[in-house]
Structures are given as structure tokens and as C-alpha cells.
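The structure appears right after this line, and notes come after that.
For this depiction, one protein chain was excluded, whereas all remaining protein chains were kept in their positions.
Labels for the chains are A and B, by order of writing; each one numbers its residues from 1.
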Amino acid sequence: MHTMPNSKQSRESDTDIILDVRKLRTSFRITGEWHAAVRDISFNLRRNETLALVGESGCGKSVTALSVLGLVPLQNGRVEAERIQLGEHNLQGLSEEEMREIRGNRISMIFQEPMTALNPVLTIGHQVAETLLYHRKMNKEEANKTALELLDKVKIPSASSRFKEYPHQFSGGMRQRVMIAMALACKPDIILADEPTTALDVTTQSQILALLNELKQDSGMSLIFITHNLGVVASIADRVAVMYAGKIVEIAYVNSLFAQPTHPYTEALMLSIPRSDRDIKTLHSISGQVPPIGRIPDGCSFAARCGLEQPICRKLDPTLKPIDVGLTHEVACWVRGDYNLTMIEEHANG
Amino acid sequence: MTSNTENIPMPKSNRALFLEQMNRTFRSNKLTGVGAAIFLLVVLAAIFAPLLSTHDHIDQNILNRLEGPSDQFLMGTDAYGRDIYSRLLHGARISLIIGGVAIISAMIIGTAIGIIAGYYGGRTDDVIMQFNDILLSFPTLILGLIVVAMLGPNMQNMIIAISLTSIPGFTRIARAPTIVIRERDFIEACRALGYRDWRIMVYHILPNVLSDVMVMASLWLATAIRTEASLSFIGLGVKPPEATWGGMIREGFENILDNPWLSIFPGLAILLVVFSLNLLGDGLRDAIDPKTREA
Partner (left out) sequence: MADTLLRIENIKKFFHVKRGFPVPETVTVRAVDGVSFEVKRGGAFGVVGESGCGKSTLGRSLLRLIEPDSGSVTFDGQDVLGANPSKIRALRQRMQIIFQDPYSSLNPRKRIGAALAEPLLVQGLAYKRKAHERVLKLLDEVGLHSDAADRFPHEFSGGQRQRIGIARALTVGPELIVADEPVSALDVSIQAQILLLLRELQKSHNLSFVFISHDLGVVRFFCQDMAVMYLGRIVETGPIPRIFEDPLHPYTHILRDASPMPDPNQSKKFIHVDGEVPSAVNPPNGCHFHPRCPYAADICKKVSPDWHQVDAERGVACHLFDTGNTGHDYPKR
């Protein structure tokens, strides 16, 4: 994580980083005024890594994915960033035509609602093959053959006979597999998965997660997994970024995050989840509500609900800073983070 | 754990909400306001017809027959020397009353039937919609013809005729949202709380259907007025010497080549009313668009 360009940080080699996002700010125009839904976030994604973006509704996790892919409607939306680097390309400077080369090809996306993400009047075989026809310039025969292989790969039973069937003939779990097949078609570097299992049953979800994991391991691709479910995060993520009100408040390797949830929001979130494996006396409930997009207060956006807040929290928005020796677990919190004390004191008095 | 209402606006009164809705309707499309204004003028003209008339509209004056527009007769005179302008104003009364009463009664009856059909579904729905489709398949004019021919040409029967032809449209318009709303959880909650069917239909379904219905009402009022004019034109309307727009056009036909103003002015009047109602209705329909509905 490089929040400061010239810091001497020891981490895995830079060449491992496949996506580097720095200071991403996505705003929307609502009743005439621009409001930021994603507020200057920075993160990176390494090869063959699963990064989970976790947060509740309105935290900006989906918007982040759409911003990376340039899918934010420009009429009332605006994406600004210092950098959105995919390997050697800076995605920001690309034209719409060039972005189309990237989408479905080097970065693919799968969505939450398999019912609405597939075209109901085209066969699923056609839809999978379409990506290949467009991006890899195969001829029809090749594309169909490859599409069939992909359907097999995502474990759709009797794929050859189901090739010519329509989406409505498939169950939710099967449709999701079709979407994954489409996403995989061009062997992308990254798959963005936006709540892909939220609308599925528990047992189906388990199958899809297992499938995604297996495919990721086999192909060496990276996965950004957006969800609000911490259980899913624990089962699939390598690293986790917790988002709140458009900011990343904590980012860490998954074991570290669950062992030591440091940001008050992360901690509160973990304590508010009921567990099936043990009896819990009570759940922690966070008072108040998430500030709406236009009314985010100055300072730390969580301060009003925090319980630990200090005067500085209301004045200044904390930045992500590592709290461990390996510099891999970062937290944005004046109280729990690791900051230069004098800076805090100055603002406490200021 | 009470919710934070610091920066949240105060709850709005019904009056404030109504004004907001009006604002939104007329702000978004200026033509809507134009339509509303024109129609309003027509209504006022009809209400104040006796005051605004220059002459008695039935008075014949053979000496002045078939005169063109002048200072004395603003729109000229017809074959019997009657002032066209004054007849036009009184004709407006007839058209608006017949159209208005017909549509309002059709709206009440059609909406009720539509909601009942949609709410109960099944056999009831099938039977009602069959009858509805039968009514709907009659060309408006033919049905009007039949009713008036059977019952006699007067204002009351015109209203009945036009109302009958308008009911099926309202039934459909009310039935569609009813079917959607009846599946919503809050309706089930009403049943769980022991509400009777009529209460659910009147207090819970009707308010959610009303806006759809009223939008169509304004558009269909235009149709009703046209129908009335058509029936008058073929001689089945209110009997002379009462002035009706359709009747005036008919009378003017004999002299259409030499004295076109006899038919043109009533024709323009019909055009104006229908056009303004269409503008108004379209504007209302856009404003009622579900996208803007829940805010």
C-alpha cells in the first residue's frame, strides 16, 4: 500500500501489482449539486489475489468497481483519480473505444442479479460465444467450441445439450455460472464480482464460491469480490478492505482483519453478526445511521456513531496508516491508528 | 435509540404536498400549463356565458342572416340570423356539462368495477372483463347512436351514451395497478389485521390507483367532447334551437362554401378544447411517471 510516495516500505515486489488505484474520487450530481460517493480511496490488487471490498449499502463499494471499469454514466457522474493503472495502461486516459477493449477482455465483471444480467431472448451458448467473437476475433465454430468448454469448466451439467437453452430455463445458481463463464471467456487478468452470491441460497452460494476459488487458482487471475457478508469474506478473501461512507477505513490480510479488527466500525460490524456456532448473549448495534451522500460531516465520517471519538475526529479526516510491523494492516482512525502524536495534539488544541 | 431528526425536513401537510405536486407537474413541461390555462378559459367562458354573450343565443333575426363577422356580431350570424359568438359560448356549456358529467360518472363506475375485478381475480375478473371487452369493442359512435336512438336525443341520454362508452377504459386503467398492488405486503397486512375487503379496496387500493385514473380522465374528457360533437353533427344530439358545437357545424354545412365561418368557428372551438385537454393530460401523465412518484 503506498499512501505516501516516498515511504520506505517493505512489501512484495511491485511487479506483482496488477491494478493500482490511487485517490479515486467518484461524484454524482444530485439535484444540481455534485456529491462524492467514493472519496479519494487508494488500493492495489496483486496477481492471483482475492481482494474483498466489504461494507454496507451506500458505502461506495459497487461504485468503486464501476469507476474502475469506466461504467459510471457520464451524464450525472464524474470519475477522478490520480491513477487507475492496469498493468501498463492508465485506464483513465482511455477513450470509450479503448475501454471496450479492456472490458470483458482484461477486466470482466459479474453482477448480483443473474436474472437481469443475461439477455432473455438469446441462448446462453450464444451469449458466452459473443464475448469470444467480439474480443478474440474467433470464427463462429471456434467460438462455440470454446464456449462449450467454458460451460463445462463452470460445471454446468450436460453443457452440450444445454448450450442452446435460454436463461429462463436455468436456475439462479446456474445462471450465475453462465455469467462466470462469460467473464472468464477472454482469460481476463481481473474479475470484478459485485455481490455475486447475495441473491443465491446458502448451499448454492457455497458452490459458487468454491468454483470461483478453484477457477482463480487454476488461471492465476485476480478477483475483486464485493460483498456485505463478512462470512463470505472470511471464506474467500486474501485481503480485505472495509469501506464506510465512501472511504476505506481498514485494509488488511484476512486473518489479520478477523483476528484484530481495529477500526471501531470494523469491530462494531463483527460484533453485530449473530453466529450459528455459538450462543451469543447480545449483539452490538451501532447507533445512528450512515450519513447520506450529500451530508457527510467534516472529519471522520464515523465519528458521530463511534463512541471513542476525540475532538480531532470531528475536525480532521484520518488517513490510512499501518499499525503492524509488516505494514500490511492499515487503519484510518485517530484513536486506534498509529500516528504522530504531536500532530494529534496540535489539532486537539487548534 | 431514537432516530436523528436534526437535519431532516419537517413533515409536510396535505396542502403543501398538493402544491408541490402541482409545481412539479407544471414546472417540467411548460405546455402543460398552456393546456391547463386554455382549458380553464374555456370553462370560465362557459360558466359566464350569459354575461359574456352579446346577444340572446336563440333569438332569430332573419334580417341579419348569414352576415360575416362584424362589430355587432363578433363571429357573424348563421342561417337564422342568430349570433354565432353567443351560440358558441352556450354551446360550450352543453359540451362541457355533457362531457364532464359523462366522464366523472364513467370514472366512478369504471374505477369501482376495475378495482373489484382486479382485487378478486379469478372468475369475477374473467366475467367482468368479458363484459368490459364487449363494451369496448363497440365503436363509440355506434354505441352512442344506439343509446340515443333507443332513448331519444336529449342531454341526459347523451350523457348516458358517452358514459357507457367511457366506462370500459376506466375499468382497464383501474384494474392493472390493482393487480400489482394486491400482491404487495401491505395489503396482506391489512388482511392480517382483519380489514374487510371493501375497506382494503377503498382506503388502500383506490388511493394508489387514483392518480393513474385521473390522468386518463382528462384525456378521455377530450374524447367525450369530440363524441358529443360527432353525435350532434349527425343530428342525434341535443335538439335545436339549443346551440351545440356539433349541431352548429352541421347547420353550417349547407352554406359552407359561401359562409364558411358558420362551421369554422365551432370547429375551432372543439379543436381548442380537445387540444388543450390533450396537453394537460399528457403533462399530467408525465408528471405521474413512477420514477417521480416516490419522492
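In this section, a residue touches a chain if its C-beta (ideal position, glycine included) is under 8 Å from a C-beta of that chain, and two chains touch if they have at least 3 such contacts.
Predicted, not measured: the structure shown is a model, and the values here were computed from it.
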**Asked** Among the options A:Met174, A:Ile191, A:Ile224 or A:Cys300, which residue touches the chain absent from this view?
**Response** A:Met174
**Complete:** By the document's definition of touch, the residue of A:Thr31, A:Thr282 or A:Asn340 touching the omitted chain is A:Thr282
**Prompt:** In the complete assembly, which of B:Asn29, B:Gln60, B:Asn208 or B:Asn255 touches the absent chain?
**Reply:** B:Asn208
**Complete:** Touching the unshown chain, subunit A contributes residues 56-57, 171, 173-174, 201-207, 209-210, 213, 228-235, 254-255, 258, 268-270, 272-277, 279-280, 282-286, 289
**Request:** Spell out, residue by residue, where the missing chain touches subunit B.
**Result:** 1-3, 5, 8, 10-11, 184-186, 188-189, 191-195, 199, 203-204, 207-208, 294-295
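As a convention for this text, only the chains that are shown with their structure count from here on.
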**Request:** Express in whole angstrom the distance between the two chain centres, defined as the mean CA positions of subunit A and subunit B.
**Result:** 54
